[in-house]
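Every protein chain but one is kept in place in this view of the complex.
Coming up: chain A.
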Amino acid sequence: MLLTLTTTHQPATDLGHLLIKHPDRVHAFDVPVGTAHIFYPEADEQRCTAALLLDVDPLRLAAARGRGRGRQPTTTPDSFTLGRYVNDRPYAASSLLASALSKVYRSALRGESKARPELAGASIPLEVRVPVLRCRGGADVATRMFTPLGWTVTATAIPLDELHPEWGVSRYVDLTLTGTMRVADALNHLYVLLPVLDDAKHYWVAPDEVDKLLRAGAGWLADHPERALIVRRYLAHRRALAGQALERLAAQRPTDEPTADDGVDDAPAAEPAPRASLAARRREAVHAALVDAGAHRVLDLGCGGGALLATLIGDRRFTEIVGTDVSSQALTIAARRLRLDRLPERQRDRLRLRQSALTYRDDRLRGYDAAVLMEVVEHLDPPRLPALEDAVFGYARPGTVVVTTPNVEHNVRYEGLPAGAFRHADHRFEWTRAEFADWVRQVCASYGYTAALHGVGDEDPTVGAPTQLAVFTRI
């Protein structure tokens, strides 16, 4: 991967002094994933270009990427396990390049130059080119990142495959920046923004990254309109760290007007604004249904990250709460979120997490007062539903079963959700109110339950509430 820095400040060859790399030599530095070379394709009085070429050694890269990683997740058996060996890292600018930059241009990044101290402090005409930059969110994001910093940005998307124009453009852009500024500022912009645009850090982001970011961003990041996005991506979406960094940045700002949030990160498309509140209302509705049923020992089947469990454990009426999920990873997340290891003993004893699959009968789930299937059934392929019905209604047979599922009719009310699309990528179906009622009726008839149907969320006169809920009672 390549990055060139050009100046037309005269004498242009002074760039060599600023970078402390002699223009007439070829420099090489060993970096963890290969070798960083610096050479000058052009170096005369009028124009001088320093090229940084990071020659990635695929073997060292694969070894580095392999370290500290667990096994590939099997939950997505078709996932690209070869990514460790077949990837764009040797070609596209990324955090690897940023790391190399900080090593080979260390003094220049700090704005230090023994030979030309005044020049290091002066704004000079500069041109930066990164021929291949992986840019999450497209060329537009690069423009939004660099323009506020005083750069003129030319970002051209690179086509995916010339032979297949129908595939469109790749996620890479050819980036050229021109502007007049200190070399140190230019390098700091690149140091921070290359990994931000790539949005895939090659190393584990530790808390000291906040200090690094604020140091490199001194003087420009606090006022950058995209600072929220920059901070989040730079800190690899670690929420706690990002919050910390934004707080410290806010302290540096004279006035504290809110920053624009970005629409670039691909948040799940659906239920944009009322999403959080709908989820909360759903939990409330389920909670109320359980209380109405007089249940004490309850199952949350498909508990996921444990949002409902958190609600239930706060209510002392529930003496035994069991959360199950088919994903052991989800259970780990739930345990962490519920701080299971830190709960007082009495609380902890009320709650248990277990791996179970709803398409199999499970002895351990028998004999409970109630079971909840909150936003679960739609994650099953329709042909597998009878297995779930047998396992839950036929075998576990709790006195009460509370089921919630999206009301597909309501989807037209979600802006940004394309017609016919489901609210979540993993939804295998979404039911109309009539379809849900049919299913409920059929389950009741087969397994000896009666049921009542409700809507959850704001009732819309034509399309109904966004979520539908059924409370089954065993006869």
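We adopt the following convention: a contact is a pair of C-beta atoms (placed from the backbone, for glycine too) under 8 Å apart; a residue touches a chain by one contact, two chains touch by 3 or more; residues count from 1.
Note that contacts and distances are computed from a predicted model.
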{"item": "Chain not present in the shown complex, as UniProt names it (candidates \"Polynucleotide kinase-phosphatase\", \"Coenzyme F420-reducing hydrogenase, delta subunit\", \"ABC transporter permease\" or \"Dihydroorotase\")", "value": "\"Polynucleotide kinase-phosphatase\""}
{"item": "Selected residue (touches chain absent from view) among A:32, A:125, A:138 or A:159", "value": "A:159"}
{"item": "Among A:185, A:362 or A:378, the residue in touch with the chain that has been omitted", "value": "A:362"}
{"item": "Touching residue (missing chain; options A:41, A:207 or A:294)", "value": "A:41"}
{"item": "Interface with the unshown chain - residue positions in chain A", "value": "1-2, 4, 24-26, 37, 39-43, 49, 51, 53, 55, 58-59, 71-72, 74-75, 77-78, 80-83, 85-88, 90-92, 131-132, 134, 158-161, 163-164, 167, 170-172, 174, 326-328, 355-364, 379-381, 383-384, 387, 390, 395"}
